[in-house]
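Note sheet for the following structure.
Yeah, one chain of the complex is gone here, protein chain that is, but the others are all in their spots.
Chain IDs A and B follow the sequence of writing; residue 1 opens each chain.
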Amino acid sequence: MRLRLAALVPLVFCLTALGALFTPTQADETPAPSPAASASAGATSSPPDADYYIAVQLLDSSKKAADGTSGVPVPDVKLTVVDDAKADVGSSVTDAEGRVYIPIDGGGKYTVELDEDSLPDGVKLSGSASTTKTVQVFLEGATNVQFQIGVTAVKATPFLTEFSQAMFNGIKYGLIIALAGLGLSLVFGTTGLTNFAHGELITFGAIAAYVFNRGFGLPVIIAGILAVVASAALGWIQDKGLWGPLRKRGTGLIAMMIVSIGLALLVRSLFQYFFGGSTRTYSEYVAQGPNKIGSLRIADKELAIVGIAIIVIVVTCILLARTRLGKAMRAVADNPALAASSGMRVDSVITAVWVLGTALTGLSGVLYAVDKQVSFVMGFKILLLVFAAVTLGGLGTIWGAILGSLIIGIVDEVGPVFGVPASIKDVGPLLVLVLILLVRPQGLLGKAQRIG
Amino acid sequence: MPANLKRSTGEAATASLVDVPRVPGAPKPDPIVKGDNITRTFGGLKAVDVQHIEIQRGVITALIGPNGAGKTTLFNLLTGFDVPDTGAWSFNDKSLAKVAAFKVARAGMVRTFQLTKVLAKLTVIENMRLGATGQRGEKIWSAPFKSLWGSQEDEITARADELLERFKLDAKREDFAGSLSGGQRKLLEMARSLMVDPELIMLDEPMAGVNPALKQSLLGHVKSLRDEGRTVLFVEHDMDMVREISDWVIVMAQGQIVAEGTPESVMADPAVIDAYLGAHHDTDLTELDPAELEAQAEAELDAEAAAEEAKE
Partner (left out) sequence: MDFGNIIDAALSQALGPQAIVFALAAIGLNIHFGYTGLLNFGQSGFMAIAGFGLAVSVVRFDLPFFVGVLIALVTPVLLALVLGVPTLRLRADYLAIVTIASSEILRLILGAVEFKDVFGGSNGLTGFVRPFQDLNPYSGPLDLGIVSWSRSDLWSLTVGWILVALGCLLVWALMRSPWGRILRSIREDEDAVRSLGKNVFSYKLQALILGGVFGGLAGLFHVLKQGSAVPTDFNTTFTFYAYAALLVGGAARVLGPVVGSIIFWFLVAGLGELFDQLTDGSGVNLPTWLMTDTQASLVRFIVLGLGLMLLMIFRPQGIFGDRREIAIDAR
């Protein structure tokens, strides 16, 4: 957010100096008073006074420059940067050196689009080179993006390698979703609450770990463990302070769901208030070089994420299946009235569910943040996929949540291999969800129910 | 009131059943409902397994049986609120198997519910008006124009007021139905189903949760339904009520019809007494293992609870 003002200066400059070339981006008049109002920014031809920016230099490598170096600058080409939410971040045209700098709002995933029509006559992108490039921005300063001009395109990765890499990423993503999905499913199963604030519980885990890590200087592993403990505590506080009292008042499920929508907005705004709008990273395991395992490229941290997630999920399932508390949880989920009448302390069981569910969700946030970065919207952004996973598997069923999550994660990551445009890969899992619900409304592992 | 409804009396009803054999699935002289081979299983347990059933027109038939015998499930199946595994049945010789609930009601077969379903946030008179069929104002294109449905609404209201008076609910006309007592809700639900003008009215436990002071008047109302020519089928646990008002009794246990007859003959039937007491005797009943019975009862309750939840 603090970049917005910084970006205004070059914007004014651009409007006057490059008025004719500059295409103004859409006026910022979203109907929703979006908290992360997208900043319209222009560009300068010298590195901008911004913490993060995308830098592109277009050189036509089919020609030799006057000084003998290969590549002639390509001026007057329009480039646009779009963020992960598809919001326009800024656009500008290359200067005489073929350079362009476009300030951005901090780290995250960005897509740079090259306007092919603005390329001078006779200059073409090489082979099948794409006019869009997606970059992951981690560090402050310049992030360079290259477009191939005048050279033969690099040979594409073999399909099988690409596919198995995507499968691995999908499983990893699916496991992260599964942890959060287990939490959501446990709470839904026992209380019937559709919790729209669940995404913020994911974010809470990630931010708590960030605070322990960057704030107190603890190693990420310790910080992560503490964050899970803090999440568990938050689960207890939530149940004792909000959901428990609401249940006792006899608040209806729909009213509670709307309360959760309010809570989500409140907590998300508080995160943004105190944590800021930018994307940040932990102090360790940020840009870990991948190992080559067979044809796959997998970083150590990714192996650790997958390992931790699998262990925790297995342990949770064993807990639920074997222990007294686990059985009590399932009994309450099956039939709260029956459980209560058979002398079970339903309220304590539900509190336990909140503690366990929030802790699992917090862990999911920590792992997700280690894999990517921390931001105040990270949970909100994947909430829909978590919902989709849980519904797909069958609302309230534990195995369903896990199976659904893996399907969602894999479809999301593998889709692009089969030609789903990367920028809309989230469409894949949502479509799968809708289609499966049409065929099997109770979800994959849900019990068939009588339907009027 | 449909033209084919003939005013009847208790004597006439009894007389029409005098020659009917007192065996399960007995054929009736003038059946309004005929069903064959109706089954419904919940998780392996057969909740309903009815070989043959006939309901005599113009009489009050009671459907009794221990908990979990499948009475309510049979109700749900016949009225389209549940889908059977197998089976066929007809109402006035028109097949209604697997027909949607609203079409069953339109055909003239209207039910009430064990847990009354009055609409608590509508007033009593609005509850009544909702019951009327063929309302022009229920079509979206004519709804905005009161001139198109206003006069019909007045007729409906007049009819509703008559019924409210008959069921002694006229004083509550403008109250929200949520403020009524349990017994008054039962009455309102019954009165509202009469707005549909059904030939067959199916009451699921009309006495459950009704204050004893109201019971007698409720019995009177049920009888009056028959006396104005409607057929009544009701599920009940209250044996006094069964004895007092029913012309015919069908006994279910473990999903099957195990006995049929007049109230007197059925109540004297040792098989029926056993079914209720769950005792082990060598009778013509299916072997009744109490534990099994209980398990089945629970399974059915669970399934019903799940279905209730699913609908919420």
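For this structure, a couple of remarks:
As a convention for this text, a contact is a pair of C-beta atoms (placed from the backbone, for glycine too) under 8 Å apart; a residue touches a chain by one contact, two chains touch by 3 or more.
Keep in mind that this is a model prediction, so the values were computed, not measured.
If you put the hidden chain back, the residue from A:346, A:378 or A:395 that touches it is A:395.
Screening A:164, A:272 or A:335 for touch with the missing chain picks out A:272. If you put the missing chain back, the residues of chain A touching it would be 1-2, 4, 25-27, 29-35, 37-38, 80, 82, 85-88, 111, 113, 132, 194, 196, 246, 249-252, 254-255, 258-259, 261-270, 272-273, 276-277, 384, 387-388, 391, 395, 421, 423-424, 426-427, 430-431, 433-434, 437-438, 441, 449, 451-452.
Even with one chain removed from view, chain B keeps its contact list with that chain: residues 79-81, 100-103, 105-106, 110-113, 117-122, 126, 129-131, 133, 135-140, 143-146, 149, 153, 176, 178, 192-193, 195-196, 310-311.
The working rule: only the chains that are shown with their structure count from here on.
The distance from the centre of chain A to the centre of chain B, each centre being the mean of the chain's C-alpha atoms, comes to 55 Å.
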